[in-house]
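Below is one structure. I have some questions about it.
Every protein chain but one is kept in place in this view of the complex.
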Amino acid sequence: MASKKIKVGIVGGTGYTGVELLRLLAMHPEVELTVITSRGEAGMPVADMFPSLRGYVDLAFTDPTASDLNACDVVFFATPHGVAMSQAQALLAANVKVIDLAADFRLQDTAVFEKWYKMPHSCPGILAQAIYGIPELNREQIKAAQVIGNPGCYPTTVLLGLAPLMEQGLVDFSAPIIADSKSGVSGAGRKAEVATLFAEASDSMKAYGVAGHRHHPEIHAQLTQLTGADLQFIFVPHLIPMIRGMLSTIYVKLTEQAKGIDLQALYEQRYRHERFVDVMPLGSLPETRSVRGSNQIRIALHQQAEAGYLTLVVVQDNLVKGAAGQAVQNMNIMFDLPEATGLEVVPLLP
Amino acid sequence: MASKKIKVGIVGGTGYTGVELLRLLAMHPEVELTVITSRGEAGMPVADMFPSLRGYVDLAFTDPTASDLNACDVVFFATPHGVAMSQAQALLAANVKVIDLAADFRLQDTAVFEKWYKMPHSCPGILAQAIYGIPELNREQIKAAQVIGNPGCYPTTVLLGLAPLMEQGLVDFSAPIIADSKSGVSGAGRKAEVATLFAEASDSMKAYGVAGHRHHPEIHAQLTQLTGADLQFIFVPHLIPMIRGMLSTIYVKLTEQAKGIDLQALYEQRYRHERFVDVMPLGSLPETRSVRGSNQIRIALHQQAEAGYLTLVVVQDNLVKGAAGQAVQNMNIMFDLPEATGLEVVPLLP
Amino acid sequence: MASKKIKVGIVGGTGYTGVELLRLLAMHPEVELTVITSRGEAGMPVADMFPSLRGYVDLAFTDPTASDLNACDVVFFATPHGVAMSQAQALLAANVKVIDLAADFRLQDTAVFEKWYKMPHSCPGILAQAIYGIPELNREQIKAAQVIGNPGCYPTTVLLGLAPLMEQGLVDFSAPIIADSKSGVSGAGRKAEVATLFAEASDSMKAYGVAGHRHHPEIHAQLTQLTGADLQFIFVPHLIPMIRGMLSTIYVKLTEQAKGIDLQALYEQRYRHERFVDVMPLGSLPETRSVRGSNQIRIALHQQAEAGYLTLVVVQDNLVKGAAGQAVQNMNIMFDLPEATGLEVVPLLP
Partner (left out) sequence: MASKKIKVGIVGGTGYTGVELLRLLAMHPEVELTVITSRGEAGMPVADMFPSLRGYVDLAFTDPTASDLNACDVVFFATPHGVAMSQAQALLAANVKVIDLAADFRLQDTAVFEKWYKMPHSCPGILAQAIYGIPELNREQIKAAQVIGNPGCYPTTVLLGLAPLMEQGLVDFSAPIIADSKSGVSGAGRKAEVATLFAEASDSMKAYGVAGHRHHPEIHAQLTQLTGADLQFIFVPHLIPMIRGMLSTIYVKLTEQAKGIDLQALYEQRYRHERFVDVMPLGSLPETRSVRGSNQIRIALHQQAEAGYLTLVVVQDNLVKGAAGQAVQNMNIMFDLPEATGLEVVPLLP
């Protein structure tokens, strides 16, 4: 009772990361949902748009201009790219922390940002102090951060999948790292588009973004940071007829040194204290449904000894560990709460 | 810390109602999972079969014969029909409460039971004191019960959908009550069968059981009990390509008296204190996903004034309010806990 | 070589009924696809939009204003409601037959049309001579028709399901006829809308249009015409997570006379020469996939003797017998071809 609850604002609560934040924060014992904005739906009770929240969220959407975000302790941006950077300065000035689920604070190189997102970066100063929000890689910096660039969904799988190898210098960069990733359709967002209609996307699949996907430079930058090395990275995402779920199959050439190491033990050791990273027993092949609705990420290792390669299979719920769940995990760290607060959800299977 | 936790046993934990009980009970603050039996999988850690439970359930399946169920406070039967009645007597003698998720204690008329389930009823004495476990209809009796016959999934939708009308005598029985029900495929259970393979059941639908479904006599008996009247009931279930979810569309002829009554208000009034029954605003059309993973049941009313009919649309998650969730709700009542303990789960949408 | 092919134009070829017409007509041995219009996609090769047609359709979309539809023998309208009636007069004057897959020529009562479609009817004169295109009911009139109002998808199931009973006067109209219908999502068309996104419509279902669906007056008008009687009709459509497929469960009260009749034999007799109507053996429960991609409609009868009701289960592919296939069937009749020409497609199962 002593501790005051965290006042939370959400900007852009009508998309899938928005409703997912609401699902998690509605049950978070240390959070008080204070304001949810939506330009288009101001006045509408949130639970009218998302009946799943009836009885859990009593707020109505408010117009962004009329919303007092400055009274919040933290504001989540579940908006299109470019919105968070336009409001971050004012919020920080009012001592409000910012967690952006879009890309505004993910890429430290503004030239790269501008190339891929087709807009100038409006606050490079804030960007410079923003922290890339993967707790398992950057926990200490997140603790002290005012601004979090919450990672893209694909990058989370690839980076947590490769980190133990990279940190130990066990990857042979003479071959490209290849990530063949598969995502459920919710990854495309809650936008009215023909390509993601049920009758288009169901009972079918495709690759997309082969010529260039925005998560390529994000992953490439983070991998480079993990190793310092110059590396080639091939990334092919695929659209899979499932609502949630993401699976990345990662092919990586091992160094000679790596071939003598028990990589399974290395991974188990690296993540043994990580509540949300599950290194599966040797020989496992995780299904995406094994993390449905939860913040868990599961990693399985398979060694192709003859070819000198390691194949990693990584699964997560793209809307949770790949977006809203990781954002809440970051918030917990920033506010010095136990990291799993509000995130103890058993995956929904079947 | 003062209160001792409830020791819970589950017989038959490898089916969908079993894993769903595990999902809910793993997070139940007043429960200690003590034993989970499986004839076929004895020795296997539960989380090996259901990786979604990794980190939440540490138990392994034990052989039924080697399991000390008598040390439990309550035992759930998530088994085929006929198992609970063979063990109930011994458990009751050991002062263990029984909640059967199969049909053994649902039908008070043993002749009807034997006709539909093709087996003799082995303990009519216990049956006589068993309570039909819909809390919103039989709460007081459940409080005092030692044995619960947890209702079938379809009956829960039809009975809660019709109860307010029936209790007030507003149904004209000169026409049959018609329930056109639709269920996700998990309702068929986790059994290896061709008809429920993905490649058979996906992107297609069908009616089934038109000539006679076991839930017909169950619903008929309960409806008769609610009214005392002799009534005709037509029930057509359908198999829908979704994992979870159940929707019943119920067509009922109104009495002349009913036509002058505000039925929407009647329903809201009847269920105003019911945590898990949500009477939707007038004109609503609930989606099954709005209750995915939760114990909620949602009811919408639509009046066909010209025809003198009321159409009810009722949705629930067949595995939660239609099975395991309702069973936990019954347990909470039997052990004098707040009824929603362990059941505060926001539906997973999308 | 003697016989000249039928020159076919399609107005509005970018929706699902459009691409379905293309699929069927591309293989039709007596058809020459001449022109396909699209306001938005003029210039684009049809096979660029629908790669399934690569190698089968070489045409590009042309702008409606620049397209010489008058050179066609028949023009199909796969357009929004209201387009066909604006162009029908000119086409008829040029001796071009018209088959409208929208609603412009389905409802003879213009007041009803205007109430449900929110637009004035611009050519009641043409409407008066238009024929409602269900060959199994109106074959002789279709032969001589210049304008066909191709039926809605739901009406085809309900009308062919009920026709044998209605024609013989075996329905007791003291109770309403109830049609509980279920449709795949393609029935909503190829329009960018949130409600039919994969992540919204998958793994879930709902009723819709309970307060009033446009097919209600269409079915009501045709049923009335079949019987002359004043009747009550309750219609509840549902959206099912499958691409194609429609199933109507129809509940109808039988007259005393009907109870003494072999209704199964009656149906088999009525449809014995109908290539596309399949009366299933007694006790059958047809799956929608059993007609996937084909013009077949399957009907099964189930008698609820005690209640005095007959339950009909009717399945079709909503895009074929429910739209484009029936349109081609109508064309075949109008041009005196064997009725199944170009429609001999084995359903795709699994």
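Just so it is clear, A, B and C label the chains in written order, and each chain counts residues from 1 on its own.
Here is the rule we use: a contact is a pair of C-beta atoms (placed from the backbone, for glycine too) under 8 Å apart; a residue touches a chain by one contact, two chains touch by 3 or more.
What you see is a predicted model, and the numbers here were worked out from it, not measured in a lab.
S.K.: For the chain left off this view, which of A:5, A:191, A:206 or A:259 is in contact with it?
M.R.: A:206
S.K.: Tell me which residue among C:135, C:286 or C:325 touches the hidden chain in the full complex.
M.R.: C:286
S.K.: Taking the full complex into account, find the residue in C:53, C:137 or C:299 that is in contact with the omitted chain.
M.R.: Missing-chain contact among the listed residues: C:53.
S.K.: Quick one: say which of A:75, A:240 or A:297 touches the chain that got left out.
M.R.: Answering carefully, the residue with contact to the hidden chain is A:240.
S.K.: Under the stated touch rule, tell me which residues of chain C contact the chain that is not displayed.
M.R.: Looking at chain C, the ones touching the missing chain are residues 16, 19, 23, 26-27, 50-56, 186, 190, 202-203, 243-244, 278, 280, 284, 286-287, 289-294, 296, 298, 319, 344-350.
S.K.: Considering the whole complex rather than only what is displayed, give the residues of chain A touching the chain that is not shown.
M.R.: Touch set of chain A with respect to the missing chain: 175-176, 178, 180, 182, 184, 199-200, 202-208, 210-211, 232-234, 236, 238, 240-245, 247, 249, 251, 253, 283, 285-289, 292, 302, 304, 306-307, 309, 311, 313, 315, 350.
S.K.: Using the document's contact rule, name the residues of chain B that touch the chain not shown here.
M.R.: Residues 16, 184-186, 188, 190-194, 196-203, 241-243 of chain B touch the chain absent from view.
Keep in mind that, in the parts below, only the chains that are shown with their structure count from here on.
S.K.: Calculate how many whole Å lie between the centre of chain B and the centre of chain C, each centre taken as the average of the chain's C-alpha atoms.
M.R.: Here chain B and chain C have centroids separated by 39 Å.
S.K.: Would you pick out the residues of chain A that each touch at least 2 other chains?
M.R.: Within chain A, residues 16, 186, 190, 202-203, 243 contact more than one other chain.
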